[in-house]
Structures are given as C-alpha cells and as structure tokens.
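Note that this complex is displayed minus one protein chain, with the remaining chains in position.
Each chain gets a letter, A and B, in the order it is written, and its residues are counted from 1.
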Amino acid sequence: MTRHFLPIVGLIVLALALAACGDVSVATPTPGGAEESEPAEESEPAEESEPAEESEPAESQAAEQPTNGRLAAVIERDQLICGVNGSLAGFSFLEEDGTNTGFDADFCRAVAAAVLGDPEKVEFRALNADARGPALQTGEVDVLIRNTTWTLTRDTTWGLFGPTIFYDGQAIMVNADLGAATIEDLAGATICVQSGTTTELNLTDRMRELAIEYTPNVFAEIDPTYAAYEEGACDAVTSDRSQLVSRRTAFEDPDAHVILDDVLSKEPLGPVVPLGDDEWFNVVKWVVFAVIEAEEQGITQANVEEMISSQNPVIARLLGAEGELGAMLGLENDWVVDVISAVGNYGEIYDRNLGPDTAFNLERGLNNLWTEGGLLYAMPYR
Amino acid sequence: MTSAPLAGRGTGVAPWRDIRVIRVAAQVVVVGLVGLLAAFLLRNLLTAMDQRGLGFGFGFLDSTAGFAISETPIPYSATDTYGLAFLVGLLNTLFVSAVGIVLATLLGLVVGVARLSRNFLVNRVAAGYVEIIRNTPLLVQLFFLYAFLLQLPGVADSVALPGGIFLNQRGLSLPAPVFSPTLGAWLAFVALGIGLAIASRFLLPRGIRSIGLLAILVVPAIGWIVLGEAPIGVDPPVLQRFNFTGGMTLSSGFTALLAGLVLYTAAFIGEVVRGGILAVRRGQVEAARALGLSEGHILRLVVFPQALRVIVPPLTSQYLNLAKNSSLAIAIGYPDLFSVSQTMGNQTGQPVSVIVMVMGTYLTISLVTSLLMNLYNRRVQVLER
Partner (left out) sequence: MTAEVLPPPKISVGPMAWLRENLFSSVLSSLLTLVVGGLLLLVLLLVADWALTEARWGVVTSNLRLFLIGQYPGDQAWRVWLSLAIISALSGLSAGIYGAATRTLGASLAAGQILIAVLALASNLGWVAIAGLLVNAALVGVAFFASVRFRISRRLLVVMWLASLPVSFLLLSGLGTEAVPKVSTSLWGGLLLTFLLAIVGIVLSFPFGVLLALGRRSTLPAVRILSTVYIEVIRGVPLITILFMADIMLPLFLPGEVRLDRVLRAMGGITLFSAAYVAENVRGGLQAIPSGQGEAANALGLSTAQTNIFIILPQALRAVIPANVGLFISLLKDTTLVVIIGLLELLGIGRAVLAQTEWFGAQLEVYVFVAAVFFVMSYAMSQASYRLETAMGVGSR
C-alpha cells in the first residue's frame, strides 16, 4: 500500500476531478462553460485541472437548427451573454438583489426572448468602457448593448452596429456654483472623462476647435469618474446627456449641478455584435426593428396576444400569423410575440426605464417614431 | 543519472540505452512538444484575430492620437501621434519609478535602522509600520491614499503654505523655476566655483584647505549679481477661476501613487536593510569597539560595507518591484505607460499589438535596472583572495 501511495492518491484525485466534469455534463450546459486553459508555454506533464469545464451541451430548442455560428452557439448554450454597463441607472443597473434593470438591459432580454423564448436566459456582463471593445473582439459577449456610440473605427474593428436604439448627444455637467453657462466659460477647468469613450475624443476635438485650455482627468471606470466630480476633484464632467441625467439623479444634491446646453457631438447608441457573423447580425438587427415596428403598429405588451389574429396583414406578418419570415432569420415564426410579451414595444421599454414616471423623465425627442417627428424608422418586415 | 553505461568504441551499447542518444532525443522531444503547442496556439491566435478583425502591426504609431493626457513631462497635445503618447506614458512611468526608488531607499534606510534601535518606542513603531504595510495589498493602500487626498479642501479653499505653496484636493502647486537666457553664463560661474574648490584642495596648505570650499558659494553669488538678470526666476502659481495656473502642480494622482509606492517599498527595504545589518558578524563590531572607533565610524566603515553585500541583491528585486508596481497608476488615474496604453489599445482597436509593446517595454526596464544593480553588486561583493 505504502509503495503505491502516490499513484493511488493521484488516481483518486483524478477520479474526483473527472467526476466533477462528468457530473456537470449531465446537467444543463454551463453558461460560462469553459475548459481549463493550457498555460501558453510549458508542455510538461498535465497538472490537475480545476473542474470548471466545457459540458456536453444539451439541445434545447425545437426550432430549425441553424447551421453554424453564434446563433447556433447561443441556442446550444441556452443563454445569451449580453455586455452591459451595470452602473448606469436607467440603462443597465445592477440592483442589490442581483437583477439588471434598464433600457439596454431590456433590449438584451428582447434578444434572449427572440432567440431562446425566455427573456430571463441572459447573463449580463458588466464591462467598463475600455473592456467593451476587446470583449467584442474576442467574442466574449454575444451582443454588446452598453450605450455604445456608432463610429467608423468601431464598426470596422469592434463589431457591427445594429440600428440605433437611442439618439443622444454629448453634453457637459458643471457645478451650478461655478456660474458657467457655456462651454467657453470652462477655460482652465479640470474636466472628468472616462477613457476609451468617444466623449474623451470629442472633448479634445471641441476644445481644440475653440482653442480653450483645459485639464482632462481620465478614469477607467464610470463610478470613480462621477465620484471625483462630486468630490470636487473636477469642475465639470462630460458624457452622453442621457448618462449625465441618469448619474445626476444619484447625486446627494442633484439640483446643485447643471447640464450645459452645448451639444458637443452626435452620439447614436446601439447594439453591437462581433464581426464576421451575418446571420447573428440579422437576428439582432431585426429584433430592434420589430420592437420599433410594434410601437408603430400599436402592438403593446397587453394586446399582443389578441393582435395575433389581427386582420391587418402587416401585423399578421410581424407576429408570425402569416408567412415564414421568422424561419428565414433562423428563429421561431412567432418570435416577435415572444419579444413583445416579454418587454413590450419600444415606447413601453422607453417609458418603463426613462419615461415621465421615472426619476429621469427624458423627453423622447429624436427617440420617437418617424411618424411623430423622431428618427426611429423600422425597415419593412416582409 | 541513469545506469546506462557510456558507449565507447567497441563497447557496443544499444542506442536506446546510450546516454548521449537519450539526452539528444529528450531535448528533441521537449522542443518538439513545445513547438507543437506553440504552433497550435499561434494558429488559433491568427485565425481568431483574422475573424474578429484584430490587426497586428505597429502602423498605428504614426497616426494621430486624438486623446489628451493630463500630465505630460514633454509637450504633447491631441494632434500628436500615438507613438508620442506612448513615449509620454513611458516618461511618466520612469519619472515616478526613479523618484520612488530614491525616496523609498532613504525611507527604507531610516526604517531599517529604526527597527534596530534600542529605543523601545522607535523600534515598535517601525515594526508596526512594517507589519501593516506588508500585510495589506498595495492597491488598497493606493486607493486609500487617493481617497484620503481627496478629502483635502477644494481648489477655492486651498491651504496656503509658506513659500507660495498651495495644497488642495487636486494636488500640490509649487512655484516653478523659470530659466532666463543668462542661465548659461551663470552655470559657467558655478562650474568655476567648483573648479576653484577642487583646485584649492590640492594647492592650498593643509590648514586653510577647507576655506576653498567657500568658493562654491561665493563665486556663483558674485556671478548672480554681476549678470544683472536673474538666471533662475520663480513662477508662482496663481489661482484662476478653476485652477492654479503657472508654477508646477503635482497632481493628487501622482502624489498618491508616489506616496503609496514609497511607503510600500520602504517597508520591504527596511526589512532588507535590517537583515543586512544583522548579518554582519558581531565579532566585527566588537573588534571595532575594542579598537576605539566611535559608533558613527563603526556604522560607516565596518558595518555598512559588509551589510551592503547582503543588502544589494534583495534591494535590486525591491527596485524592480517598485518599477513594476507603478503600473497600478491606472487605478488612480495617473497616466503612466500602462494607463496610456490601455486608451491606445482601445482607440486603435489593436489591443494585442499594444499589450506586446507594453510588456516588451517593461521587460526592457527590468532588464536594464537589474543589469545596473548587478554591476553595483559586483563591486560590493567580497573579493575572494
């Protein structure tokens, strides 16, 4: 017994490790499902690997199985991995009980409802501004809905941008005591900004254009940025107007801060998917269009079930009562019904998170249907 | 060693038992395995990078950066290239590391000697300091210091210290030296003064030799008066609407980082110094005392040179640690090399190239530092007879 102690111990531990792997494989697939990574260099005899592993996935969807790519992977995994902010109330905010609420979070749920039939099958990944690009590039997230501005560089390097879900602009918030009314009054000021954002670049451009000296105070995370501003380490903070409004509600004295009227740039915010997957891009794109179209057609969370039997051919097609359009995307035919019953139409999503009944009370403005003077225009669903 | 006999002429050992063959074969196998693994990983990497549009190349170094950096030792603006931004980050890192190393060594010496003091209070206070610093993570200390500095009064209520120095939550504003055109001429006077002092050491008789040292003070003073325009002026910080202009400002980020690094590394250096001094054999000190040397002389001439032999190698690794720990500046907003590279990687969309550049740079810094310290180490090592 003693002579073979080491091999026996090794076998027992190996067996346990394998048991851990094996046990997991009969269960539903691990959402973060992974293999222990091989260290990059040494190839010496295998170390014990921690049993966090890739499980044999269980087929879960009854729909037509797409051939390859991310859509198939999401369906196999039975969970959508959505990159979000996590610290921006109204858009994506991690509540104390662990749920994620907000405008962007609801769009994540819409995509999950469309693909998996269940809006709760989402794993929210909180990403700071610097991490979201690499997260897309490495394919760590399936879709990034994190108040991300559509730019050429990002379109070509990070991923493909879906239709804009929120038209915003960059603004500057200052302490009311400083008595600054326009951006020119901020000569010599210290301005807080987050790194890795378009706001950082736009601020530089605008100040250069106006030939105003200023000192940037750059932070990697969103929370320290606003904390520094509130503590007084910066005179002003700049970001998307919606973000400034959202963060201001969390200040100790919101009325002591004023958002200047200057608009520094266009900030069209929308969902982003990794490059190289047209099928998945189409899915996400049409989820957005469906939600907008639903508002245009008057379909709400309350009446979607009865609208299925509508006589209006546009609605019938949208809700899958006619035609095989869902299958062309690789989804169930009635996927729009799932989406609307889960999160409602665009207007409902907006009102629930940013509307007059919330602390933010953001006006629809450009974020209204084209029929109401806004820029939201869904492509024909046929 | 295996029990296989060496193959010699005529002993006819089978190749698979021949030690030389086994050695070569083992190496071939190892290299082959590593090579296969590397090739596999590289192939995956290239495919993945292709798929995801991640470029690899350093062409972006010539394109416009477009982002501003809050502290720049050399002139830099958003219209400059990424390459220059990288250089600014590197200079910030080197500056913080160099100043940190000097201050940490000084403080470490004090702490080390304090740990050996016979005064109970001094000893215990130093010990407490070392224990607390060594047992808490550096990052926590940095955040704590930064948050602590933020508690200082705002810019409008800056604490005014004598000498035109202002302390507030955004940093320390000091009067900056301003160099006028007469600086060159005045430096010539300084050089002359030093030259006279050195010359006096050799030329003057023993008794009045030290008077020659006065030349170092007198000659430059004469020059200052003679030249008329002061070679070094003072640019005091002036409070404008939002901030101080003029003078130089040590931002709270820089201060927090420097203080954190110095306090942290000094604790470790203190222990190293203490270990070095304790390593000097007691007999040496006793013999020196028997010879009638004063305590100061003993420390300087007997203990310290011998202690240095033991101190220098671990001291090297502490210096390297300080330089590497400076990368934590990203957490408190100081634009060091790593922090700037993160912005670069993000804005160019080529994080892989940027990471490689950054790791290469840190590696170079480490290698150069340990090379220099090794040269010094060789000088203090025992010259064996």
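To be clear about the criterion, a residue touches a chain if its C-beta (ideal position, glycine included) is under 8 Å from a C-beta of that chain, and two chains touch if they have at least 3 such contacts.
Only a predicted model underlies this, so the values are computations on that prediction, with no experimental measurement involved.
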TODO: Could you list, sorted by label, every displayed chain in contact with the chain left out?
DONE: A, B
Open item on the list: Tell me which of B:Ala185, B:Leu301 or B:Met359 is the one touching the absent chain.
Closed with: B:Met359
TODO: Consider the whole complex, including the chain that is not shown, and state which of B:Val155, B:Ala331 or B:Met344 touches that chain.
DONE: B:Ala331
Task: Which of B:Leu94, B:Leu138, B:Leu192 or B:Val285 contacts the chain that the document leaves out - done: B:Leu138
Open item on the list: Can you say which of B:Val30, B:Ala98 or B:Ala287 touches the chain missing from this structure?
Closed with: B:Val30
- [ ] Against the chain that's been left off, what residues of chain A make contact? List them.
- [x] 2, 5, 9, 12-13, 16-17, 19-20, 23-24, 26-28, 30-37, 39-42, 44-45, 47-48, 50-52, 54, 73, 87, 94, 96, 98, 123, 125-128, 131, 134, 138-140, 220-221, 223-224, 227, 230-231, 250-252
- [ ] Mind listing the chain B residues that contact the chain we can't see here?
- [x] 1-3, 23, 26-27, 30-31, 34, 41, 44-45, 48-49, 52, 54, 117-122, 125, 131-132, 134-141, 143-144, 147-148, 150-151, 320, 324-325, 327-328, 330-331, 338, 342, 351-352, 355, 358-359, 362-363, 366-367
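Note that only the chains that are shown with their structure count from here on.
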Task: chain A and chain B: spacing of chain centres that average the CA atoms, whole Å - done: 41
Task: For the chain B and chain A complex, residues of the former touching the latter - done: 30, 33-34, 36-38, 41, 48, 51-55, 66-70, 77-79, 150, 154-155, 169-170, 240-243, 245, 252, 330-331, 333, 335, 339, 342-343, 345-351
Task: Touching residues on chain A, where the partner in the complex is chain B - done: 38, 40-43, 129-130, 133-134, 136-139, 153-154, 156-158, 178, 186-190, 195-196, 200-201, 203-205, 208, 215-220, 224, 228, 231-233, 235, 274-276
